[in-house]
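I'd like to ask you about the structure that follows.
What you see is the complex with one protein chain gone and the rest in place.
Each chain gets a letter, A and B, in the order it is written, and its residues are counted from 1.
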Amino acid sequence: MRKVAIIGIGMTKFGNLWDRDLVSLSVEAGMKACHDANISQEEVEALYGGTMSGGLFVNQEHVAALLGDFSGLKNIPCTRVEAACASGGLALRQAYIDVASGMHDIVVAGGVEKMTDIGGAAVTKTLATAASQEWEAVYGATFPGLYAMVAKLHMHKYGTTEKQLAMCAVKNHKNAVYNPFAQFRREISVQDVLNSQKVADPLNLLDCSPITDGAASVILASEKKAKKLCKKPIWILGSGHAIDTISLHDREDITTLKATVEAAKQAYKQAKLSPKDIDCVEVHDCFTIAELCAVEDLGFCKKGESGKFIESGHTQIGGSIPVNTSGGLKAKGHPIGASGIAQVIEAVLQLRGEAKGRQVDAKIAMTHNVGGTGGTAVVHILGR
Amino acid sequence: MTVGIVSWGAYVPVYRIKVEEIAKIWGADPAAIEAGLGIKEKSVPAIDEDSVTIAVEASRNAMKRSSVDPMEIGAVYFGSESHPYAVKPTGTIVAEAIQAGPNYTTVDMEFACKAGTAAIQICMGLVKSGMINYGLAGGVDTAQGAPGDALEYSAAAGGAVFIIGKKNIVAKINHTLSFTSDTPDFWRREHQHYPSHGGGFTGEPAYFNHIISATKRMMKILGTSPKDYDFAVFHQPNGKFPSRASKKLGFTEEQIKPGFLVDKIGNTYSGSSMLGLAAVLDIAKPAQRVLVTSYGSGAGSDCFDITITDNINEIRKKVPPVNDYIKDKKYLDYAEYSKFTKHYLLH
Partner (left out) sequence: MTVPRIWRKIPQYYNLIGKKCQKCNSLYFPPRDVCTHCGEINLQNYKLEGNGEIITFTVIRTPMPDPEGEIIDIPGRQIPYIIAIIKLDQGPCLTSEIVDCSPGEVKIGKKVKSVFRKIVEKGPRGVIQYGCKFKLI
């Protein structure tokens, strides 16, 4: 396998972008990434695009050809990658495998979701398609509901508190203040989270990531090309991808996302690194409980101890393992297919030293993207 | 040939609303309403319950109590005023839920509050003729009563199911007959959510004439008198009518009491006399005799003369009695009741 680097990044502002559509968001992110890599789109040899549900969000399938076409990518292989909320992370992995294999030298990995063209109820229903329709969604299990059941059990087994859950959201909002692309650039308090509208006990509205429009792209290059084109290439040191049962109810331990554990194991092994080597991490905090589970399942603290770990400040900027310096899905926003790529962009910014107000001292960064309730997990380790 | 009840099962939803709570909403005097109707509270179906779910729960109880192979059930008849589909049978859903079929016949039945007892008669005929070995006959309802109407105080939810056959019978049906006439005392037109009724006209020419005539004819044919019966069950649209009818016929409070449920759960329409009979079977001893007379507006009564057999003790305890369902209850206030019954959508 060849070494692969990220040589360009680009993303749109995340938020409720009423005047933007799927195509324009994707094109903007892609062009910014090309510009950042100092290449023209004609140099791109292949594209992997992550999007969860063009079909249900904007009634549009065949998205890879559509976006490739409008991005000026003529007659090259463009592939849509779908793994629910892990679509972006998985698109990156597919692009990585492509370049590493020697098939292509310059490949775009992108992600996009246009979520606000349909109402909130339809969004809830669309997101629930990441769960089993026949055995979960049919009984009224929403996505917040499924994660709420994880939270309930985590609290029951380990004494985790609603306040500790809220602290994840508070931290992520605080970090997002320094991220110009984030949807919510304002601080909130623990009390704000606890007082916010109840969604699915014990999760409140401010425990949940928002409905977001946005796109993100990165340019991958082979070692030879990267060294030629880029002053600060960021290397993909490890890539892991695993599935688990699609339904929570089929898992031995509902509070452990085994897909995360396995994907991390693969990535650590490839990178020859361990959790203590990671300087900052972007985890998949679609709900606050998801961040707690991720911190445990990626190996930053023991199972069941994430509540205290977060409470004691380890995951803050300046802590032992800063988590979601970008603001995470919670505050940066969660345009489903784009999230996995936006995580990688944050890791690149941190490693390049371009994260400004939220900069941490990082040589090694990790990204962690989850599909559904952990049916898919994709983990990447990046380094300078 | 002896035909009778092989097993029985009942179901009453857990929710109740007090007559007092309804009266309060409409500015009526709760004590006067309670005294006038002889009802203290009524059962209310949960948001996700309908006549089909009630029929399934009652049928599963009947199946659990018996050793009948569901594949041997040759007919499934449910009487109801609230079949959830206007077109598409209740019986197929129930049969599937008890793993019966596909070698059975079914049709949905309606005759106001007496379609369930008519189902028993039809099953008896099919068993006697040798066309089937076992028939499932049920009366179930999530009864409708318009907000503010007198029926709102009584219209309740519940039902009972009887397996009719000739083997291992626990209650022998000695005789059955009907008394029927064209008497429009209560009706519901197509596409209407709530029934209409003739007020006082539902009494003498309707309920009392049919119940009393059917019962008297039965006793005349069999040469029996009220003292020959250990229990009597009459359709219970409210607490007053059955008491008055039984008094007129010469039955005592003691004979009526075990099957008298309306004061505690209201009028379960097609379920009413069926639940009363189920409650009697829960306690009756071998050789005891039961008289049951249903009433359906429109109008007609089906009367049954029943003798309990020795087999009853073997199967009685296998499922909870009707009384357990009556005692297991949760009260709703009128707002919750309105939400459960979707009154706010319909009215």
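Here is the rule we use: a contact is a pair of C-beta atoms (placed from the backbone, for glycine too) under 8 Å apart; a residue touches a chain by one contact, two chains touch by 3 or more.
For clarity, every value in this text was computed on a predicted model and none was experimentally measured.
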Inset, instruction - Check the options A:7, A:37, A:81 or A:200 and report the residue that touches the missing chain. - result: A:200
Legend entry - Residue in contact with the excluded chain [from A:137, A:193 or A:301]: A:137
Legend entry - Hidden-chain contact residue, picked from the options A:145, A:322 or A:374: A:145
Inset, instruction - In the full complex, which bits of chain B touch the chain not displayed? Write them out. - result: 14-15, 46-50, 52-53, 56-57, 60, 84-85, 93, 96-97, 99, 330, 339, 345
Inset, instruction - For chain A, enumerate the residues touching the unshown chain of the complex. - result: 119, 121-122, 124-125, 128, 132-142, 144-145, 148-153, 156, 197-203, 247-250, 254
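As a working rule, only the chains that are shown with their structure count from here on.
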Inset, instruction - Can you check how far apart chain A and chain B are, centre to centre, with Cα atoms defining each centre and the answer in Å? - result: 59
